[in-house]
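Let me give you the structure first, and then I'll get to my questions.
Only a part of the assembly is drawn; its chains keep their places, and the rest are absent.
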Amino acid sequence: MFFASDNGAPCPAPVMAALAAANDGPAMPYGADPLTARAVAMIRDLFEAPGAAVHLVATGTAANALALGAVCPAYGAVFCADQAHILHDECGAPEFYTGGAKLLPVAAPDGRMDPAALAAAVDRLAGAGVHAVRPAAVSLSNLSELGTLHTPAQVAELAAIAHARGLAVHMDGARLANALATAGCSPAEATWKAGVDVLSLGGTKNGLMGAEAVVIFDPARAADFDRRRKRGGHLLSKHRYLAAQIAAWLEGGLWLDLATRANAMAARLAAGIAALPGGRLLHPVQGNMVFATLPAPSLARARAAGARFYPHGDGHGAVRLVASWATTAAEVDGFLAALRG
Amino acid sequence: MFFASDNGAPCPAPVMAALAAANDGPAMPYGADPLTARAVAMIRDLFEAPGAAVHLVATGTAANALALGAVCPAYGAVFCADQAHILHDECGAPEFYTGGAKLLPVAAPDGRMDPAALAAAVDRLAGAGVHAVRPAAVSLSNLSELGTLHTPAQVAELAAIAHARGLAVHMDGARLANALATAGCSPAEATWKAGVDVLSLGGTKNGLMGAEAVVIFDPARAADFDRRRKRGGHLLSKHRYLAAQIAAWLEGGLWLDLATRANAMAARLAAGIAALPGGRLLHPVQGNMVFATLPAPSLARARAAGARFYPHGDGHGAVRLVASWATTAAEVDGFLAALRG
Amino acid sequence: MFFASDNGAPCPAPVMAALAAANDGPAMPYGADPLTARAVAMIRDLFEAPGAAVHLVATGTAANALALGAVCPAYGAVFCADQAHILHDECGAPEFYTGGAKLLPVAAPDGRMDPAALAAAVDRLAGAGVHAVRPAAVSLSNLSELGTLHTPAQVAELAAIAHARGLAVHMDGARLANALATAGCSPAEATWKAGVDVLSLGGTKNGLMGAEAVVIFDPARAADFDRRRKRGGHLLSKHRYLAAQIAAWLEGGLWLDLATRANAMAARLAAGIAALPGGRLLHPVQGNMVFATLPAPSLARARAAGARFYPHGDGHGAVRLVASWATTAAEVDGFLAALRG
């Protein structure tokens, strides 16, 4: 009954098998190996973006911060949802990699920035002239930090606001697979076709040991990205092992299968909670995360039964429950039973 | 016949087995798992440093740059050998993680800083007052970048110069196992007992998939190191897989066995080259690296036979040959045969 | 009728005379001149802080950013009023000089942080652990950005919250003279006796050509501040001219006379506006700044008559009017007459 984080899950068998298969003889380091070329090509194919610059890293924070560093100068500002991971959960990594930019929160009901609020915030800052930092980028998360989906149309609406004002669009896709599994659209439709310029494509929360990709759709924005990655200490020498994970994950659509499984478990959780006296869902459940309030005795029983999960927000009885590819129906049902008492 | 880098080697079976064993059920992320506690404890035991702060990361550049960031302010200077990896091969990562410090080269015959040159350089800079950055740290590599060993006495001599002037001592131990295998001293003798304050303990060049440890012997120097790591994007979420590698590597002395194997292959290479007409060793071979000049026809034959290796320096016929735990006697002998023609 | 900024005023005669007097023969550069020693001693005396570290710079942004850099690490957070100058009007200078820290706004009715809101914000961030930056400093402005005064008791209340949580207290004293002129307390009572650790003492908005001081009351916090200043490009070579300004400004209490004059003109403005049909003061007028709403035709008439001033906030008829030492009663009366039509 582990609902603390999708980062707590192990890796599925095909990923482990791919690592074992990659562990064969010497390979040129730093990405000059055939597996890396293959993983990069798979991502380009999948996103219908043959010219995209694709760089692999081991953590989502690295992916986000490096991506933002490529689109926002040190004297710039990044607008993001007021619950954004980049704002609260990365210990200032975006500030570090941009050289000191500002991250500015925008009201985001259910995790999705309000378009009018975004436009107003950008315009207000731009109007402040040289005394204020320059609006440089918008960053949105899909899934959002509250587990909701941005449809391609919603992404496009925010991106149009950004582009009309000369800002770049970054998507934190730590859970993009979960979003795609719900949206049913193609990776291209969910990203560059909707206006995303730079994507953090997350694998770690969806089954990998530690592998993410920064996908820069317009290669003109990618100048020197390889040096940015290296000086951040994120160019892995034995790069084949990153690549092997990515390749196995994408192969045959495994990444979407894993996400579909996680989403189904979240839906099962949500349905059970909604049916519970005193249970209330706080946001639409559109991926693998459930935010809910539950009666304190229910929560106490679940914890006593061994369930792991985090409180949400300022902790007035709200909780965050995250399902992963490895979550089982039995876990969910056991948890719901414990809640019911 | 792969002598391009010890980063090109695969992982030994016990490491792969440890990863597979770690891949079992959920685990709390970000280092709050039992395997991480175990790996940290093993390092503390091994170094006879029960109070040391130990943090795992995935790359050597991250380990070095984070370590230097902990001991050198933005307006400081780090003195290092003029061939140092931190100076030439990390794309400015130390500058990034320190916030813009200067790395100042010191003459280092055979890869080891000349003590008098170090003292003079520190004193000269300190004398420049506020117009110059503050001398803050000395960084030495063991093995050195030219494959030579710093004995504990040599480390102690440099450390005494540093400490007498208020500078911290960092050791880039990307190949510390190789150094220990040659020196025969204990990890403690090679490091803190000789005056090392902060160590980058390298695993990746010695058999791991991607795992290093920053060991800060005086925990007072480690304040907020966890935040430094996080904001660099180097706090791996599925931390158990880093820890599993480290634990397997140290278990039963595997790390020294692997290093001993690599060193033996380098010695075999060196002996063969020294016996070759026109072959000349450029530096003492005291670990797993051989620097040599060889006749151009020999090198051409070796390349034609499929050998991989890099030229060294400005490329007047000098080469760098690196052996790894996976290098075989047959590879070495085949290479020597190709050289001989 | 110039109410756009106190930065628009010229310098009073004693300041110009002091510059002329200082312009005599050679002087050692970079602060090693007798005038600098004198100015520093005058500040220490005035603040009853004989051990304080005092450094002069030419701009208020430099003073604030350098001061914050001395008390907040790159992975830290500075809490400030949600209208703070450091937050909105310094183009990211605090982020630059701290190396990328976060500035976090706290609700501040009438320009003074709500103590409960501050405490809650600090505690919430501290509770987030390694995933969030570390609470490091509180910065308050006196006068506040809305022209109100922090009494020593109000400073002390905020400082106690900060100190209880291990945070340093910075005061942006760009208009400290105006605050003191109103409060009637001593410089020491307004600052370190109330818990201020580091002060930006502003002269430029109060008559100087361009001279400010960073006063660090606990010299232990000032380590390497001289190098921080130098690497920011803020160590003026012909330092005597900075020092001459400061000395003339403090001599015989000129600084308080100038502030008293400016405050009186603001009070005259405020009284006139309050008496005007449709005129409304937005915040208590406790220094040299008046925030008010006025009827659009009144504002149009004043502009037509040549008055200079800025709209305030999102511009729904609110204006900011700033008096300086050079503002005359005739200017104020002329402006009020134009408003009345």
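Should a chain be cited, it is by its letter among A, B and C, assigned in written order, with residues numbered from 1 in that chain.
The definition used in the following text is that a residue touches a chain if its C-beta (ideal position, glycine included) is under 8 Å from a C-beta of that chain, and two chains touch if they have at least 3 such contacts.
Quantities reported herein were computed from a predicted structural model and do not represent experimental measurements.
Peer 1: Assuming 3 chains are placed, give the number of copies in the entire complex as this structure defines it.
Peer 2: Spelled out: 3 chains shown, and the full complex contains 4 copies.
We take it that only the chains that are shown with their structure count from here on.
Peer 1: Taking all protein C-alpha atoms shown, work out their mean, then name the chain whose own C-alpha mean is nearest to it.
Peer 2: It is chain A that sits nearest the middle.
Peer 1: With over half of the numbers shared counting as same, classify the subunit A/subunit B interface as same or different.
Peer 2: Same; most numbers are used by both subunit A and subunit B.
Peer 1: For subunit B versus subunit C, what separation do you get between their C-alpha means, in angstrom?
Peer 2: Roughly 50 Å separates the two chain centres.
Peer 1: Distance-wise, how many Å sit between the C-alpha centres of subunit A and subunit C, to the nearest whole number?
Peer 2: 42
Peer 1: Please compute the C-alpha centroid of subunit A, do the same for subunit B, then give the distance between them in whole Å.
Peer 2: The mean C-alpha positions of subunit A and subunit B differ by 34 Å.
Peer 1: Give the residues of subunit B touching no fewer than two other chains, as numbers and ranges.
Peer 2: Each of 30, 227, 230-231, 235 in subunit B touches at least two other chains.
Peer 1: Spell out the part of subunit A that touches subunit C in their complex, as residue ranges.
Peer 2: Per the stated touch rule, the residues are 74-75, 88-92, 95-96, 98-103, 124, 128, 130-133, 314.
Peer 1: Which part of subunit B faces subunit A closely enough to touch in the complex?
Peer 2: Residue list for subunit B touching subunit A: 2, 4-5, 7-11, 16, 19-20, 22-30, 57-63, 65-66, 90-93, 95-97, 204-205, 209-210, 227, 230-238, 241, 308, 326.
Peer 1: In their shared complex, at which residues does subunit C touch subunit B?
Peer 2: Touch list, subunit C to subunit B: 30, 73-75, 99-100, 130-131, 133-134, 224, 226-228, 230-231, 235.
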